[in-house]
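With one protein chain held back, the other chains of the complex are shown just where they sit.
Each chain gets a letter, A and B, in the order it is written, and its residues are counted from 1.
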Amino acid sequence: MTAAAAPAIHRPRSRLNRRLATQVFFLLAALYFLLPLVAVLIFTFAGRWTANILPDSYTLDWWAQALGNPDLVGSFWTSIVLATGTAILDILFVVPAAYWARVRNRRLRPIIELGAAIPFCLPYIVIAFGILQLSGIVVPALQGTFLLLMLGHTAIAFPFVYWAVDAAMAAAGVERLSEAGEACGATPIQIIRRVILPNITPGLVTGSILAFATSFGEFAMAQVVGRGVRTVPIWSAEALRSYISAPGTFNQLAVITFITFALLFVLSVVIVYLNRSQTVRLVPGAAEVGEAERA
Amino acid sequence: MATTAPAEAGTITAPARPRRSVGQRWVALWLPALPLLVIIGALLLAPALLLIVQSFSGNSGLTLDLWARVLGSALNREAIVTSVVLGVTCATIATIIGAPMAWLISRMFPRSRAGWLALLNVAANFGGIGLAFAYIAVLGTQGMITLGLQGAGLGFVPPRPSSFIGLTAAYSYTNVPLFVLLTIPAMGILRAEWWEAAQTASATRWQFWRMIGIPVLTPFIAGGWLLIFTWSIGIYGIAYGLAGGGGAAAIALITLQIGNILGTDVFGAGRAAVLAVLLMAMATASLVIYRRLLRRALRWL
Partner (left out) sequence: MRLRLSRALALCAAALIVVGACTGGGAGDWKSAPDTGKAKTQAQSFGTYGIPDSWANYGESFTAFCQKNFQFDCNTKDHRQSLGEDMSSAQEIKAYSDEKNNPKATLADIGILFAGPSEAAGVVPDYLPPNASKLGAGLKGATGGWVATFVGVPGYVVNVDFLKSKNIAVPTSWDDLAKPEYKGLVGIPLPGSSGTATTAFVAMNYAHGGTLDNWQPGIDFAKKLLPNIKGVHEGNADEFEKGEVPIQIKYDFNLIALANQVKTKNINAQVVIPKDGSIYAPSALMVNKFDTAHMDFAKMFMDWVLSDEGQTVFAKFGARPIRYVTGDLKLSDDAKTKWLPDDQYANVKNIDLSKLKIEDVADIWNNKVLAGGG
């Protein structure tokens, strides 16, 4: 509330109107963003629903059915394992690389930045298709496996982790920390474990959450690369598109959609809390803007 | 790959060098980053290059046959046009709603700002199949809003999920928040002092925006527009959920065409590669423009 809302003493009336307009705007926006959530939630409890904004009756059957559906529950755990694995792999790959790019080899930086631009430049369906074709030539045995899908997710989610971790390293001043560590005679691994990691925890958590979320909701690669790996989006797509599904499938779909939504919300709150309501860097170049802002 | 140890080679060419050999130096410089570089190379770079090669290959070496076949099909041409128009529409909507929103949020108190960021984060990440279903739950023939409006006696007919309007509405749900998250950092560039200075010079709010605010922010907003455009033409999950999977007369989009060929056509990989390269080219071009814009904008600050 600094510049725009700075008191304009000579025009109290218009200021009030503007306030009101802003509030209405945000009220509408909030409604818009929450509406799907509410609709999906009601859908999970809807019995008969004919011609009103609310169902005619309510039931807990769908939750029971969904949570008792081995396919659905199985796909949920598959997605959880997949997303967790993706986040772990990303951390394992990115942290040493980002650290090295900062303290030892500046030439790494543009290469990693370029790599990080690819998942933004190329749609996931294109990357997935490329991986499908390449794996068909190089490692046919890996095709359609959970492992290949997880590696694919690791590749498309790494930029989020890199940016979060890199920003945290910048904030913590790893170069100086690292020098100090070396002066005390610590090995690089000791420095990373004892000095760097504890200082970049918010970045690590933010990065892994973003990687987790990317993998959890990803559909194109799961469909193209992970043939036969049944993730939540794959189950959902089948339920949504299937022309032979039993009645009630949509209600179960509502249950899993709501759970996904809730999961995302919790993770998102953690991110915002950790980053003290700064936005997380989502795209290439945004950091430059952020740095300019700080300057 | 060398089978002789490079360490030896190093000692031969430079016999009097100090303790560290070339190989060791190389390892020291690159090894910790190697796993990540391998991932980038093998799963991002190489697949993209392979698609480019495949789109130009035929029985007799390098050829434009596949391109001619793809662009010769009326349906593919329709898909390309529709994708671009959809991208432009979505980016424009995201800009019109997102830019003022980003400005207002950037000026909020930390607490409400945090609340909004959390909400926007969820919406921006809530894409794909889940969103497609949510759309149907809200605006499907039997969706909540549809039933609500009809129950209130209004003759409301919702847009078909797979229609252009339907897809635009669904895309916008994630695009608008994404735009806001992208541009909030840039909003900090407008300094409070500038507004104060403008007021001292008795400029109106409108004058301030026209002469200072909008010109300064334009490159960032244009950049956001480009990113949303790129993002929108590449969306697959939402489109598949709403319009894909074999409707006889579903909307034609490049991503859906690729998905359809991949799902159904044993001999279609080459044609899918052409469409993929087309997407790549568009996305790369707009990302390059984006970076240019940004660099130029930052130079002024």
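Quick note on the criterion: a residue touches a chain if its C-beta (ideal position, glycine included) is under 8 Å from a C-beta of that chain, and two chains touch if they have at least 3 such contacts.
Every value quoted in this text rests on a predicted model; they were computed, and no experiment measured them.
Across the entire complex, the residue among B:33, B:169, B:228 or B:243 in touch with the chain not shown is B:243.
For chain B, the residues touching the absent chain in the complete assembly are 1-3, 5-7, 23-24, 26-27, 73-75, 77-78, 136, 140-142, 160-163, 166, 243, 245-252, 260, 262-267. Residue positions on chain A in contact with the hidden chain: 70, 132, 139-145, 227-228, 238, 241-250, in rising order.
We adopt the following convention: only the chains that are shown with their structure count from here on.
Between the CA-based centres of chain A and chain B the separation comes to 14 Å, rounded to the whole angstrom. Considering their complex, residues 1-6, 8, 22, 25-26, 29-30, 32-40, 42-43, 49-53, 92-94, 96-97, 99-101, 104-105, 107-108, 111-112, 115, 117-127, 129-134, 137, 151-152, 154-156, 158, 188, 213-214, 217-220, 223-224, 233, 236-237, 240-241, 250, 253-254, 257, 260-261, 264-265, 268-269, 271-273, 276-277, 279-280, 282-286, 288-290, 292-293, 295 of chain A touch chain B. For chain B in complex with chain A, the touching residues are 28-30, 32-33, 35-37, 39-40, 42-48, 50-51, 54, 100-101, 103-104, 107-110, 113-114, 117-138, 142-145, 147-148, 150-152, 173, 177-178, 181-182, 184-186, 188-192, 194-196, 199, 205, 220, 223, 227, 230-231, 233-237, 240-241, 244-246, 255, 258-259, 262-263, 269, 272-273, 276, 279-280, 283-284, 287, 290-291, 294-295, 298, 301.
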